[in-house]
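Report on the following structure.
Note that this is a trimmed complex: some chains were dropped, and none of the rest were shifted.
Labels run A and B following the written order; every chain starts at residue 1.
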Amino acid sequence: MADSRFRGVIPPVVTPLTADRQFDEKSFENNVNRMIEAGVDGLFFLGSTGEVAFSTPSRRREIIEAAVRVVNGRVPVLAGVVDMQTEQMIEHGLQAKELGVDAIVATAPFYALSSVKEDEASFRALHEAVDLPLFAYDLPVCVHKKLGVDMLMRLANDGVLAGVKDSSGDDVNFRYLVRANKAAGSPLSVLTGHEVVVDGAYMSGADGSVPGLGNVDARSYVEQWQAAQAGDWDKVREIQDRLAGLMRIAMVAKATAGFGVGVGGFKTALMLLGVIETNQMPRPVEALEGADVEAVRQILVESGLL
Amino acid sequence: MADSRFRGVIPPVVTPLTADRQFDEKSFENNVNRMIEAGVDGLFFLGSTGEVAFSTPSRRREIIEAAVRVVNGRVPVLAGVVDMQTEQMIEHGLQAKELGVDAIVATAPFYALSSVKEDEASFRALHEAVDLPLFAYDLPVCVHKKLGVDMLMRLANDGVLAGVKDSSGDDVNFRYLVRANKAAGSPLSVLTGHEVVVDGAYMSGADGSVPGLGNVDARSYVEQWQAAQAGDWDKVREIQDRLAGLMRIAMVAKATAGFGVGVGGFKTALMLLGVIETNQMPRPVEALEGADVEAVRQILVESGLL
């Protein structure tokens, strides 16, 4: 059976920066505490939203140390160990374990081309080296490959994987993964990473969600999860429709693209809400400014958060 | 407001062939009647499932003539006019109108590379030339582009489009299309083409579905739609989970790929159920044989249909 610690709403935590791009621990603490108080079931640090791709080894250490200290056992701590290939992921995983996280999250290796054989070997080597529950992170938009249900279930049945964070945007395969997992006795915790269709994922039988938008409105995701557990699907839908409106904060910026628009929108909203100090972004990305900030503010107002 | 004729379950009808690859009108009639008796709200001929890509102009005529004759006004008839570019789509559309269909369905032009400007112009030219409700068919896996919400809503607001059949596999954009459509007074009928996540699409507010699997089990999709209309979401889910199991008929074949596996699976199931005579496929695709047929049969048995 899937580890019951890893169910429900587990937002990927943004990494606030100071104006000069240092880690802003005070803002980080505010944001983490606000989400725990909203009732989240876990927190995922150093995900794509948490700037894992932008973080040097020392920055990764800083973030995890702060995470473990601030969370202080109130909810499980998951940490991303994303890197290009296996050896670096193992180094990050060993550091994370030493610092006290509860689980690690890894993608398939990337940059160098590989096949399912190497991808599977990478998850196995990582699990063998780092004695912690391991989540596979399915994120084709960044990793440029989709993790297949067959491979995931082999790894699940062999005790290598404890769960999957699915940000693949492939709702058809998501349903088949949930289905295969149930047939195997539910070794995996299967979580969706898509903020605006969590309702559909819950209909498919997801064990929870990892919504970046949870940084801004964790309470709604928590209420939605509780409604789903209670079978109140009309409420699940209604909350989802509202959150789809709010999610536009991660789509409106015009002066940048991709990560800058999405995470830039989250940080800008958190700054406008007074949770974090600046909406600074890591190099080479620039923070939202001017009309882009106003567009985010307008959506917060429309959504009743400001 | 969206045309109320185009709501609910509107399966894309397969095109049965004889062993020597002629149109099998008797089998076609059986299949159409079986679906209408199951309560479908419309039928879509010459979709991707209906072999539009494989059909010469004369074959297209044969199919539409038979469709109009057999359906005989019991439900609305939609006809695909898919082709590489605008002029051919207009020719197909004029023929379809002359033969008495109720609506036509078109993709963006393909093969020659274009931008949103040309795609939008193509829908406008087609609508101007063919005086019938026009559905946009969003099918990136075949057309190699995604139809954007902005373009679709411009066309909807100008009265060019009556609806969208979304087979894009992009549930996030699907929700935003539904949302934008509602905000505009619902000019579009927004239908999902993904058989195994119709429940999620209904949660998002879809006006109906276009399930290829409806050829095999139309009754379940009809019951699911009725449950969704009644707000009985547990039933919607339960039916969906069952249908996801059945949909494996369109995934199990090993000796071919793509269209041959999917539509080949539907035809094989219909043959095994005694609805159509052969599971013949159009050139260059071959019909499922041997172990692949057995795999389909096994799923039908497991699903209680055989």
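By definition in this document, a contact is a pair of C-beta atoms (placed from the backbone, for glycine too) under 8 Å apart; a residue touches a chain by one contact, two chains touch by 3 or more.
What you see is a predicted model; the values in this text were computed from it and never measured.
Participant: One sequence, 2 chains in place: how many copies belong to the entire complex?
Facilitator: Number of sequence copies in the full complex, not just those placed: 4.
Please note the rule applied: only the chains that are shown with their structure count from here on.
Participant: Approximately how many whole Å separate the CA-defined centres of subunit A and subunit B?
Facilitator: Taking the average C-alpha coordinate of subunit A and of subunit B, the gap between them is 35 Å.
Participant: Applying the document's contact rule, which stretches of subunit B touch subunit A when the two form their complex?
Facilitator: 169-172, 175-176, 179, 194, 196-197, 199-201, 203-205, 231, 233-234, 236-237, 240-241, 244-245
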